[in-house]
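Every protein chain but one is kept in place in this view of the complex.
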Amino acid sequence: MAKQIGADRFGDFYIEGSRVRKRREWRGFVDTMYDYSRWLKIMMTLGKFVMKPRNVKAMFRYRWMANYLAVPMMVDRHTQGLRGEYLRICHEEQDLVIDDVAKLLDSLFRGDRRIGNDKKFSDKVVLVDENEMTAVMMGFPTLKVLSRETPSTYVSVLLNQRAACHYIDVAQEFGLAGDVCPMPEAEAGVSIDDDAPILGACAIQCNTTCDGSLLGNGVISQRLEHEDGIPVFQLAAPLRHREDDVQEYAAQEIRNAIAFVEKHTGVKWDWKAYFECAKRVNYATKCRQEWLEMNRTPYPQVFGSNLALYTETNYMAICGRVPAFEKADRKITKLARQAYAKKKMAAKEYRHRAIVWGVQSHYYMDFLVWLLNCWGIVPLTDMLSMVSTKEIAEVDTPENREQAIYDMAWLTENMIMRNRTHGGYKVLLDELWEFVEMFNADMVILWEHMSCKALDGMHGLFEEKAREKGIPLVWVSHDLFDPRIISRQGVRDQINSFMRTVMQEEPIDPSLEILPDDQSW
Amino acid sequence: MKDLKNLIFFENLLLEANNELVQKAQSEGKVCACYTCENTPEVLLNLDGCFSARLRAPRTGSLDISTYYMTSFLCEYSRALLERAIEGGYNFADCIITPDGCSMMNRCIENMELLKAVGKGKDKFFFEYMEIPMKADDNGLNLYVLQCKNHILKPLNETFGIDTSDAAIRKAVKEHNHICELIRAIGDYRKEENPRITGYEFNVITLATYVAPKYLIVDKLEETLEELKTRQPDDTNRFRARVMVVGSEVDDTDFVKLIEDSGAYVCADRFCYGSLPGRNPIILNDEEDALTQICRQYMMRGECPRFMNTDKMDHRRVYVDELAKEYKADGIIYEQMKFCDPWAYEKMMGSQILRNKYGYPVLAVDRPYSIGTSGQMQTRVQAFVESIEIKKIQRGEANG
Partner (left out) sequence: MALFLHVLKIIAIVIVALFALTFTVYIFNLDMKLTAAIEPWLLKHYDKIDRDQHL
């Protein structure tokens, strides 16, 4: 129980065989009161959500809703050890994401034919993928852009490491091979298990990150189109997104997608709204660049899982459409500047500066917090946060309206993960070493998401390059959504053995080396 | 049945990627354009002065080195190709043209490029990567045409001086269609109740047309077709059921052999490297340029699961149903190369839909790149054949 950073033995908070931790952290009076006040706010958000009978009804209908019992714990996992500005930055990000997801759930159940059955509302809903850039919806301010997969699988696994296991098993019972990426596999499982809300005027699917994602959408569209009567547009973003000769194709896909939405909702594209969103996209990019700039110095401020999770939400799912995120960007930047000016650190000791590459384990998103607290490895940035920094046209002129189509296409092509896993080896392999240099990193943590074929396919060349550059590279294998393949401790063990045997180091907090969190949420 | 005269000739062509006809064509000064994916319009690699060879890795053994580079989670086809490339088995290629058909194939070729595993001693050697459409529509067609121009025709013309004019393309289509018509005619004998050609023999002949210069095997194909016209099948049919094989890349003839040795006649081949739809002729009119027409037909007929629009997805199962009826299949074997993501999904979808909606007996299997004489696979096919027989008995079809 201490005010000072790093004075606690964090391993002592865990209970063997339990879902939850013994108690919350004492961070000194001011920070504890701040954390408590944010906890109260989260409880109020959740309270407001369960006040509506339809949401309670949904709680008893959809299996994945049980995961939302663990919301406060997700925040605790990400705030472990944080004090001062870092704690505030984390809450700014996490609490906003929680608020956004609560609204998403509420909207889904309002339109869901099984729950709220608000037909008028449902007719204004356009369904999108979980892993889809929503740029194409920036000019439809009166429509509701909802993703069913975000709450059912994506957020669920952040909340509860075993959330997707049931759905993975369902998909495999129907004959799906066990070696495909468990994310689209679980999403397909939700559809097969008849556990997705049914609503919407139409849906836009996208060939998001990988072959698995693309094919998983095929399972989902079977029910959507053939049973639920919800028309689906498949938006095909080119894979070789850095090539000039695919951009016209990408732009035409955007034009077609807009025409599809207009046709099925009766709502016309609104340029004024689009350019408002474009301004916010540019502002978010500017802020992200400033944070990354700080991370190049000895005093990084916005980094780790918070950066990854927030970027993923803000860049891709929000894409300038929600003003609240602009406010959050501003606050986070202000806090980061303050902390930077005071040369503050998030942990008592920084030993290594690491670039985290590859696709991180979703069931262990707070691993980066552990990395910092246990071994003093600072995750300066990660692959999912290294997205497009291109400024898009934000002034409404006839030329910019044409440019906007290409901007939306560019953003869609460069959605999170696919901007690295597709587009040739340069964006995945070569640019990693450019970032290592740019951020003065002395280590690479390379997530090996074992069923991500695009990443696995570069395994040997990553190693060869690391040897050539003399940079220690640590492989951390996992199976994204399925902790039964490699547990959280299995993930940690890979770092522990590397740090002890190769780097010949002792942990900063030895109580974190082995944790009894196998049964934990 | 009497052995086909040219069967050993065709079989020998499949023993090496750099087979005797590839060597012969190259000694005649022709450029060998290698490719790996059915979405590369093969006919464009067969313009005057060059010929296509689809890459295989026959008699694959250890995959140790490629497994180091790409882990054990990538499909064995991509790993086998990389392994063979590292061994120096593809140095005969004058260029490799590949689309980002799937991530694994893309990584395989990228590894070849970064490891400089291909093109040794060939000054003009190049790799080309194409973007190919994922939907069959006008926008996709425009992309396909542009990509073929930029990544096939332009480099072939600029590097090797190949004539890529409309007239040259039309000539290549004509020759290509002749091969397709021969394969179709040979394959039609599979529709007979007691067929005069086995699925294995047909598989060998079809595969040879993908891996050898076409102009050097056309006479052998014509001869085989003539031979088949008078070939007498055995009096009693040794097969207990007729099955159609549907699925991912199969360039290992042992797979079809194993199925037939287990009692099921392979009457139709709807797999990548098969003849359906791979050997559909390309019909050209004189109004539109040949390239656009070729791309349209490749796009419209493509049955690769990477096509993601609903019509295309549904058509994959409709097409299987149509073929099963046309070739009188009693059952369907959905196969997937282990670790192939696209076919992992399509196998699940196809097998469920064909079984539940269309009422076919369906066996879904995954398999390694080289099947050899897998006992497990034999047992599964035998059990499938028995289940088909039982269903026939239950319907009162067996024994008259």
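Brief remarks follow.
Labels A and B are assigned to the chains in the order they are written; within every chain, residues are numbered from 1.
As a working rule, a residue touches a chain if its C-beta (ideal position, glycine included) is under 8 Å from a C-beta of that chain, and two chains touch if they have at least 3 such contacts.
The structure displayed is predicted, hence computed values, not measured ones.
Touching the missing chain, out of A:D195, A:D211, A:E290 or A:E394, is residue A:D195. The residue touching the chain not shown here, chosen from A:Q4, A:S18 or A:N440, is A:S18. Touching residues on subunit A toward the chain that is not drawn are 18-24, 26, 32, 36, 39-40, 43, 59-61, 63, 66, 69-70, 72-73, 76, 170, 174, 192-195, 219, 222-223, 521. Residues of subunit B that touch the chain left out of view are 348-349, 352-353, 356.
We adopt the following convention: only the chains that are shown with their structure count from here on.
Averaged Cα coordinates give subunit A a centre that lies 39 Å from the centre of subunit B. Put simply, subunit A touches subunit B in their complex at residues 171, 174-177, 179-181, 188, 205, 207, 210-212, 214-219, 221-222, 225, 232, 234, 236, 238-240, 243, 245-246, 248-249, 252-253, 256, 421-422, 424-425, 429, 448, 450-451, 453-454, 456-461.
Remark: subunit B residues 68-71, 73-74, 78, 100, 102-104, 106-108, 110-111, 114-115, 129, 131, 133-135, 137, 139-140, 142-143, 146-147, 150, 305-306, 308-310, 313, 336, 338-339, 341-342, 344-349, 351-352, 364, 366 touch subunit A in the complex.
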